[in-house]
Each structure stands twice: as C-alpha cells, then as structure tokens.
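Only one protein chain is missing; all other protein chains are in place.
In order of appearance the chains are A and B, and numbering begins at 1 in each one.
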Amino acid sequence: MKIISGVYPLDAGVLELEGKSVRLDSPRSAHERGVYMVPQEPHVFPHLSVLENLGVGLSYPPAELRERVRPLLQDLGFDVNLDEQGAFLSIAQQQLLEIVRGLLRNVKVLIFDEPTSALTFKEADHLFERMRRLASQGMGIVFISHRMGEVMEVSNRISVLRDGEVVLSDFTENVSPHDLVRAMLPPDAAHAVDQEDDQRPAIRSPSRETTPVLEVSGLSSEAFSDASFSLRPGEVLGLAGLVGSGRTELCEAIVGLDDHARGTVRVRGQDLAQRSPALCRRHGLVYVPEDRHAHGIFLDLPSVYTITAGVLERLGGLFLDSNKEADLGRSFVDSLNIKLSSIWQTAGTLSGGNQQKVVLAGALATDPAVVLLDEPTRGIDASARQDVYRLIRSLTAAGVGVLLISSELEEVVDLSDRVLVMHRGRIVTELAGSDLTLENVTEASFGLLEEAS
Amino acid sequence: MNWTRYLRTWEFALAVLLVLEIVVLGVINPVFFNLENLLYSTLDFTHILFAALPLTLVIITAGIDISGVSIMGLASITLGLVWVAGVNVFVALAVALLVGVLAGAFNGVFVSRTDVNPLVITLGTLFMFAGLAQGMPALLDKLGFKAYGSAGLAAYQYEGITGLPESFIMLTEGTVGIVPYPFIAVLLFALVLSLLLHRTRFGRYLYLIGVNPKAAIYSGVPIRRVLVWAYVLSGFGAALAGVMLTSYFTSARADLGGDALLPIITAVVLGGADILGGSGTILGTLLAGMILGFLRQGLLAIGVTNDLIQVVVGGLLISAMAAKQLIHVYGEYRLKRWALSKKEGR
Partner (left out) sequence: MKRFLRSREALVTLLLVLLIGATGLFNPNFFKFDSIVEIFNASLTLVLISLGEMFVILTRGIDVSVGAIAGLSAVVLGTTLNLGWPVGFAVLAAVITGTLAGVFNAFGVTFLRVPPIIMTLGTLGIYRGLMRIITGGSWIENLPQNIKEPNLWGFLGVPFFVWVTLALLALTAYVTLRIRVARYFYAVGDNEQGAFLLGLPVRWTQFAAYTLAGSFAALAAVVFTSQIGFVSMNAADGFELKAIAANVLGGVSLTGGVGTPLGAAVGALFLTAVHSMLIFLGVPGIWDNAFAGAILLAVVYVDYRVRQALEVQRRQARIRGETHHQGGAP
C-alpha cells in the first residue's frame, strides 16, 4: 500500500490507474493521480482549526475551502465545527478528516490502513456506514484490517495476504469467516512453534491449590473494563486478542502506569493500591513493554545499562560496583544467549532480537515473581524467538508466573497453560485443556466464539 | 586493559586541545609558561566552572537551567545582608549556599511536577531570583534595617556591600603553594560531581532519564526525585560561584554573574553534553571551561579586546556544533551507502 500511495518506489510490476500505467514517486504525485491513503495514525495539527487542518498543502483561500468542504461534510454526515481546534477531534473524527483531505483532492481511490484499530465499536460502525456511502458514489476503497468480522461486514471482495503472498481472493459472499481464519494460518499451524514441545505436558500446569502470585479484580479503564483473573506460580497465562482489544492497556494499568484505572491488583496476596512501576518491581511484578524502543531500552547507552536499570541498588552501597554490574550483565548475556561484542556495546547497535533480550534481561534482573510479557517476539528473528520460548519455560520451571501477550495466536496456544481472550476491551473467554486450540482462540479473538456460545 | 579506547574520547581531544592552547599562548606570550601566573589567572573564570559543572547534570537529563546566573547574584547579596546583620561571615556564607539549594529545589520541583518546558520555568525564576536579589536590600532598608552596609545607599549602588572581613577575602586570595583556593575547590567539586555522575546510582539515573524518560519510568527510576536533586545541585553550584565572586570582588552585589550565561552554556556544550540529553561528562565540561577561560586570558594578554573574544567564543560554539552535526550526517550517509552496497552485492 505504501507503494500504491507513492511513499516507496515500485520494485517490479505495473501499476494501472483507470487503465493507464503510472509511476508514482511521492505522496503528492499519488494525490494528483487520484490515490489517497488514510494513514493508520492520522496527521493532525492539534492547534490548527479543523478547516486549516483540511487545507494544509492545498491552495484554496479559506472562504473557498469552506465552500468546498461543506458539501463533503454533509455527504459524510461529519458533524464538526470547522473552527474547532484539531486537538479536540476524537480519533474517529481524525479519520474522517483524513477522508475529507482525500476527497478534497478529488481522488478515485481511498486506502484505509487499519482504520478501526484505535476506534471504539460505536465509532467503527459509523465509519463503515460512511465507507459504504462513498463506495455507492463510485469511490474505490481498499480496507486493510485484521478484524475479520469487519472485513466480512463491509467488503465486496476479500484478499488475504500471508507472508507477502495473496493466498485467497474472492467475493465476500463466497467466503466464510472460517475460510478466512484458515487462510491466515500457516499450512502446518499446529506444528508451527516448537516441535519438541508439541505435546504440552499436562503436569506443567500447577496445582490449583497454590496461592496466586497475581490477582487482578475489577480492573477498568478507558480501553478495557472489568478485567479479573489470577495467575499461579509457574503458570503461563496467555492473553490473546486483536490489536486494540485492550491488552497492552490492561498490562499498563496493572503495573500502575494509568492513573485513571480502577480496581485492585494483588501480588503475592498484597494489595498494591498506589501502584507505580517502581513499587511493582519491589513486590516482584515486572512488565516488559510492547514498544521496546519507546518504553524498554536505552538505545544510546551501553547494553548493560538497560539490564541493570531497575536493580542499581543491588550493585553496591554508595558507589556502583562496575565489576558486579559487569558480572550481572554477563550472566544474562550467557543465559539468554545475547549476541554482542561486549556488554558495553551501545544498545542501539544490536539487532532487534538481541535488543529484546536485553530488555528481557532488565526485567529478569529484578528476580520477579510475575512477569508480564507484551509481544515478546515481535520483530525478532527465528533463533532469538526460540531463545525467548526457552526463557519462558525456564521461568515457569523456577516458579515464576508469566502473563503472555502475543498477536501470534499459535505462539499463545503453544506456550500457555490457560488462555484469556480479550475482545472489545473485555475478557470474553478462558480456554484451557482440550478447549485450548488455535481455532478456538482465533475465533474468540475475532468475537466469533462469543457470538456462537 | 584497553587504554587506546581513551585516546578516541572527546575528553582526550579536549585535553590535547588544552595543552596545545597553553603552548601556543605561551609561545606568543611567555607569561603563560609561568605556572603561578597560569594558575592565578584561573580566578577569572572559576565561577564559570562552579556553575557549569553541575549544570552538566541537568543538561544530561535533557533539561536546562538558565537561572543560575541570577542565583549567583542572589547568593552574593544574601551573604552580604546576613553579614551586615552582624552574623559571622562564614555562617553568612552557609546561608547563601542554602539559598542556592532552595532556589534549585524550587526549579526542580516545578520541572518535575509539571510538563512545562524547563527553559520557560528557569526563565521565570531567572527573572524572579534576580528581582529578589535587587529588591531585598531596598525592602530591608525600608524596614529600618541598615541593609546597604556602613557606607550607605550611594556607595551600595556603586559598589555593593563592601567591607567584608579579610578572612573571607582570603578565600580567593589564599593559596596552597601556588594554587589558589578556588581552583582547588573547583577541582574537588568536579571530583565529587564526577564520582556522583559516573559511579553512583543517581548519576546513572540521570543518563537513563536523558536518553529515554519513558523507559526510565517503566524501569522504576524515581524520576521526579532525581530531577529535583539535579536542579538542586545546579543551584548549589551557582551559589558557590556567587560566593566565590563576592570574595574575589570583595563586595556583595545583586548583579554578579549577569553576563556569565553564554560562557557557562558554551562550556557544557563544548564539553560534549548534548543539549537534547543523554550525554556529557564532568571532565569534558571542566576541560572545555578551562580551554575557554585560558583562551580568554590569552587573547586579553595579547591585546585582543573583550568584545572580539565574545565573537570568538560565539563562533567557537557554533562551529563545534556544526562540525558535530556534519560528522553525524556524514556517518549516516556512510552507513546507508554501506547497507546499499551490501544489498547489491547479494
């Protein structure tokens, strides 16, 4: 899609618009040829008025712009005060703003990249209505989403891409949701992750009597509501669901990063009321964030600094003992199989997988009782992935409770003892034992199981 | 084990530059080869170092504190007023330092508790502290307290609070052998700050906050407390500078240090600290401050005017930063070329 919208150049093949082969070398030239991509995160100028936001990059005088915008807004049913500041637009309105930007450029094709991932369900419904209306007026629309229900709901034709290949392409009425799920899974899904661990040993499930290391009850916030569950020592609890279903927000609320969250969190029986990440760490609860560049790693500093950032008080009294620090760093480099020339190597120069391991080491250095792993294998290579899986197993063997979030459902199914599935900000299902299959988790994630049961 | 690593550091380059500078200045004017003279001339810029060294810590956190130049005057006038009130001058000195600490704490609390840009906050306190320093004597005088010292208002306006005891003046006039007390003090201060920055948990936290404040929070760094202490140290350093200047000029004045902002920030930035946070060392700031200080002394000695020196210092600051940027851009360019050639090679 970035190629079609002119951000990247075309490597091979032909791009035709209205029957003519075209070359697009910038977003601007794509706009001129009639293609506009509504980005996943709309470009809003928070302090400009809505009208000005619409006009950026166009040369109409304000009065004419207003005239041109008004009928478009009416058509879309976009009820907005044009003099309001951009900052006050909701994400749904920001998306409409991007649509109007496209319409103002008289485009024939609108591309929506995951438009619903940040929307509430009410907001998404409104968006679909508008998309249908545009389509009925002759607009070509490409809708990218991995929310299957939505794709089924709005599309006329569906194509499924897997690993850069079109594996399914047909009219919507000829496709069932289950076909889609099957098409999206790798052919040998059941054996995908780790052959040796294929038969999940039941004995690994800890006995039900042990007291939970983590109890969450009635936790609610902006992105999710009424989450309750408990985690036992040595257990891997999977948390499945689609992007935007509220999993990351739930984790952030658990470790005290959301001041507005309500509900209780207990670690080893102790109620952590005024939580902060620091307090949670002291009680043995640690979170490994999803976005490691933004929240996990100190890119410009030696790798070992990320590993020891949370445990500096253990490295001597008045002065940090650099030998101790180096020893601690090296012990994790060895145990996690981190590939670096020296522990003093700048973290930013490591590969993605090794960066992730450094972040993991930083969490493990605190000797946690509970680890929340948010997308621990995103964007890392296969061998690093195996190392992460091995790490999870060794943690549980040591009696640590692990909450595992992953968008790769096979991974969740294969590694977890139990799986909670989140949908629309709620935990909708708990799957364990023989119910814990890839198919069930997938369907529940897309909200299908919920409707069926 | 790997000592060649140190040869490639910025601090080493600065050290070489410092030696070169002294040699060149000495060849032009042999006075510079007289160690006693050289050391004595540090008195003219020790106050810059006192303020710049702890400011390095603040800049490492991606913050900035421009109020230090006002804290200098505030500390100076506090010392003078407390002394005029009949208190022992060294107790007055302690009170002045305490005022610096409190001023720094005010900055720190404001910075760490709000999302307001530190530049705006310390700009506000720059005005506020300067205003307090200017207004306090007048207010006390109005309240019937002879705040201007024995010589009265006219003399105060001209030369500040004078007549400070000899023992206090000796703080800057005294020497150990041929080394002036203030220079020893600033080296000790640098040593303490250096240990603090490079060897303690607090110092590590400063870097972590500067590089990635979000990740620091996720890692459980007590970010607010650390920030407050960084600004407190900056205020304390500025107060030390103010006290030192008071002794050096033998008078307590509200406007001491008013023109020090440019050299202070130049020293920190030239010393290798990134204004965007995450890098910088105490040694770098110390060396850069000394290079700038001796440069000034040297140029003055060969008859260059103060004004031209200002131009040179400004030009030096800009060229150093521009060079840093160019090296960075060139590095990225080479990295891209390398990546592309690797791709094509396959």
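FYI, a contact is a pair of C-beta atoms (placed from the backbone, for glycine too) under 8 Å apart; a residue touches a chain by one contact, two chains touch by 3 or more.
Given the structure is predicted, the values throughout are model-derived calculations rather than measurements.
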Answer key for B:Val24, B:Val91, B:Val116 or B:Ile178 versus the chain not shown reads B:Val116
Which one touches the absent chain: B:Pro30, B:Pro165 or B:Gly315? B:Gly315
Which of B:Leu20, B:Leu35, B:Ala85 or B:Ala138 touches the chain that is not shown? B:Ala138
Residues on subunit A facing the left-out chain by the touch rule are 27-28, 43-48, 50, 52, 55-57, 59, 61-62, 79-81, 83-84, 86, 88-90, 92-93, 120, 122-123, 126, 222, 260
Subunit B, residues in touch with the chain not shown (by the definition above): 64, 66, 110, 114-117, 119-121, 123-132, 134-135, 138, 261-262, 265-266, 269, 275-276, 305-318, 321-322, 325-326, 329
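Quick note on the criterion: only the chains that are shown with their structure count from here on.
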So, in whole Å, the Cα centroid of subunit A is separated from that of subunit B by 45
Under the stated contact criterion, what part of subunit B meets subunit A in this complex? 195, 199-201, 204-205, 207-208, 211-212, 214-222, 278-279
With touch defined as at the start, can you tell me which subunit A residues reach subunit B in the complex? 257, 276-278, 280-282, 287, 289, 294-301, 305-306, 309-310, 312-313, 315, 318-320, 362
